[in-house]
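Here the complex is missing one protein chain, while the rest keep their positions.
Chain nomenclature is as follows: A, B and C, assigned in order of appearance, with residue numbering initiated at 1 for each chain independently.
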């Protein structure tokens, strides 16, 4: 089971992590091989595009493409184009506007100090403002990516060393970032001061590897060492020496709690805790907070499965596959007008009618975003003969947009921003509806409760409590000049 | 969850259903739309190629392609090429030799009586012998498919009506077949005298639909009506009249028991029983026959899940996801030599280390074919810290090849044909190994026990008890002239 | 310069040879290599599709594709798929209806006598009638090509040897054909009784080669030996022995005179005469028959060049490039509405204004089909400042359709079938217009004059004097049942 949630694909009814990053240094001749495999393990964090830059001691090599990692980096030919002992890679979920190949990372630039390749997971919340200033000084941007701002800040920094230049640049940016940078001197991995986006460190023989999630280490055969800490910048040299820096001082960390709920793979370790165990604990808490008289616990596959197991074990109700998922999805078919109303949904999921008929069921899903798919699933269960459908959600109501690299619908589209609990229940037509409480969620991930004064996680999508300034957003709100990036509309073949 | 078993893909370590068929008649303007969606629901029965033929009252239209249904039939353009109220479709697993596009079904021919499109699931065990005779009389074959033999037998039949011609042809063939035929007079659906391969009938408004499995009816929005019976030939006319024929007399049926074990989707009904329930019952029988002291029941995803739930419920042990499956598979990556020994396996499945470590686990898989993947999974569990690994298999030992349309390795490659139980356990390095008994399997699918004199299913892959003659195989064994089909070696662009 | 006439491409305003054939036997390991290169030299005879079948003593191999020879057969991979010492190839101009890949030749069939590959240039004028009879007896056709009729006649012939079967089949067909056939016994090359379509024989070391035109021998490095004679069937065995047969008795030959006018390359030898010399002689005759007071002789490039040189040398007027041709053609661009009226034409040809301005010019073109392009060229000359434009045509008026393998517009579209000389002149807006006389054309190709009783060439497109029966055409005219081939409408990926 993984985290892909096919119900959500069709109409944007989901939250999407926008990126995954991977880096390997001192990896003999296999930096690109390892990075390709590591990115493949992070594929769930971004399916739209993938890229790798490598360095062989003399030259940098970059290959980027639309589509999955396997489509771009599984052939011997593709790997042969990426020689060297250091590589950095990126997978990406496409942002609005589909800006094409030039926004695919790693971004690469020839600086006066030499080559500079960067992979970035997150979002810089003052990127438009910084870009405006840089262009005013003569900088020429080649992408519409916020990441490119970092490169120009590095290129124009007056500090002497690469470490100083990078620190200088990062001090000017606000928002969330997990970065891996490759230069002719070595590799740097860095997390924003609050550690909103995740970054992990591992070892594989002489090589040091970095990845958004620990599952990538399992897949490439590396040993998980530790998290890159919030606000930490780790330098690795070609002689194997590793130095940790703390350029932003100390801040209480605020890692994204949604990694536990949905983004990370269940076999990853995040913030010191097994994601699978966290999700089972969420299900268990939910069973305590919102118990239910029913015959079966049914997960919405596949992301709802661990929480459903937790709910079933806590409640004593049997865990059953009441919805069968097809693995062959991807494109929307033309629908027969004549057929059932819901064949669109059923192409991806199908009620296990023999099981469900005549039963009271508890459905477990990870979250409700717009609510339309939840409504369809409830209806599908009833059509298959379920007598009662109780909906339990393994996260609090999602009522606020994310500005830190997660693709959320605008706020007005979020069901929980539009209505209270009972109208939500009516909207999805369930017999009962319950969300885990925010404190229940914190308990499930190992805290006593949420520290209101200084929350232990970023939970802004549930609470609206944003841990950083949102400069661009605020300027836009104030009716300032349009801050969205200028766009040289690209055709499909354009660099 | 579906039936795809990604561990098996890599080295042919699995059994493959070779085909799925779907037909729709009197479907207004949506015959092709419905057929495309129905084939998509049958995609697990054949991922290598797909085709649809339609008829609009005047002309037949055919479109066939390599790859998935979605790649070939999800666009409006592709459907627009297939107008009409009748359509027949086919998905196919490639056979040895990869004979290319010309073997993709439906096969179509212009006969003196008009167009003739046919989709076939199964295998004709005297096809080479019949082909030799037909070519001797001047017939020109355009494919190497056994199905084409049926067309030539129909084309040269001296009977007057299409029904008589088809019956005449089918009386000459032996083996297994579920056929759907479209002609300018209507549609015929037919199952071989023993009903080895499945075929189901449904309704959707005025339309009559046929499919290999009932899940296709759920997905297109049709109502399941009944099985096409073994030896039954059903004619449907354009005026909606339906006639059932029994051209081969009465025979005790022998449907393939492996449909319950692995081939069919769990949300299908086969031989009158829910496949999901059958699999849970197998797991339950297995828990009774082969209990185990352990901490966790872990399915090999995804095909082992229902049996694992059954095993867990019967045994009282907790069901847990000890193996996480990646959905992003398909191509083999270059492996870092430096990395772990098993990253090839881990690219598809990864041990949920946090869960497994220090535990005694019962692994549940659907079958063992060559045994190499079972060995790797056991090893992966141990690497993740499992203290004991007990392997339980939801089918009896697979020790014989199938000649009825299932792609099995040659007998000498089957682990159970090579060794007894204890050597098998040693081979896969499990702490214990058990298969369900043949009688246990029959009990799980609803029979008291296997009727040795006249088994209620075809179980030749377990027992070697083949229910039909195997003419071509026998002639080959007798050192007769080479009976394999002549082959005009096709290049990739060849018709 | 070659024969391609880009003015004509855009709107079907030309006659197209439909095919070229090439064969090589006893060619060591290079039969396919030689055939690919030979087909490339015949590319002007058919640009839509190409195919090669080879034989290595055991198996036949076939590769066919849409597009040019270079796109399909220039790579080492493509040639490696075609091993063996015998090969037969085909290039094809697409016929009406674009029947797709399955009509691309060579056609191949597995007969009781073994493999049978055939490449055919020409058209069988009773193919629909024969097909009807064959299907009535149970034959299944895989293409809509008239050529497939020959294969079925061979397959069902009751004669014992391949030579007898082939002769038996050819006695039943009427029309025009130059055939090359490959079987497990050797190669047969054959021309219809009147020799309407050309076929040449050459040598290249131990290999015997056949081709539609001698230029193919120059390009592959073979020595031209002689024409295959009208009505001759040449057998070549694998031991090198060559036997000539005359299965149809003796008939006065009627080769297609349009090969001299337009189809063949100027560097080919046809009917014993250099095509370049023939075209120059046509120009020379034209200068005598239709002299002109003018300043310049301007060819319509490239096919009008040799006749223009002949006209210039005979008349003493200077030969000049008054029209410049672009080599980069192929697709039609969107036209600016604002621009000149004729940019469509000018994309392909452009008036050499500096030369033409203020001059009286004689334009030389090879033929007039619909007349629309001739009109545009005249207009383009006037727009460039020509004071007088005199049009001279190197063939008599084309007033009749061809039924022998040349793609002509239906008769009602032919300008010369619709009007007399003076209205034609008015239509194309020339100051004067003249065609070479039919006797002048015969003189130019080396005959004293046309023998009215028994013409020395097939000149039916000029005279309407068809040298064979036209069975299918006559039946269609008589209101008989529709004889056009049934068509299983193919989608682009269909075999």
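Here is the rule we go by: a contact is a pair of C-beta atoms (placed from the backbone, for glycine too) under 8 Å apart; a residue touches a chain by one contact, two chains touch by 3 or more.
Everything quoted here is computed from the prediction, not taken from an experiment.
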{"item": "Chains shown that the absent chain touches, full complex", "value": "A, C"}
{"item": "Hidden-chain contact residue, picked from the options C:164, C:267 or C:439", "value": "C:267"}
{"item": "Sole residue of C:30, C:259, C:459 or C:472 that reaches the chain not shown, by the stated touch rule", "value": "C:30"}
{"item": "Residue of C:69, C:190, C:228 or C:458 touching the missing chain in the full complex", "value": "C:69"}
{"item": "Option from C:25, C:222 or C:294 whose C-beta touches the chain left out", "value": "C:222"}
{"item": "Positions on subunit A where the hidden chain makes contact", "value": "53, 59-65, 72, 78, 81-82, 101-102, 104, 108-112, 115, 135-142, 151-152, 155-156, 486-491, 493-495"}
{"item": "Hidden partner chain, residues of subunit C it touches", "value": "1-2, 4, 27-28, 30, 33-34, 36-37, 40-41, 43-44, 47, 68-71, 73-74, 76, 79, 204-205, 207, 215, 218-222, 265-267, 269, 274, 276-277, 301-302, 305-306, 309, 313, 318-321, 324-343, 346-347, 350-355"}
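Quick note on the criterion: only the chains that are shown with their structure count from here on.
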{"item": "Those chains which touch subunit C and also touch subunit B", "value": "none"}
{"item": "Distance between chain centroids, defined by C-alpha means - subunit B, subunit C (Å)", "value": "50"}
{"item": "For subunit A paired with subunit B, centre-to-centre distance based on mean C-alpha positions, whole Å", "value": "37"}
{"item": "Where subunit A and subunit C are represented by their mean Cα positions, the distance between them in whole Å", "value": "62"}
{"item": "Set of subunit C residues in contact with two or more other chains", "value": "none"}
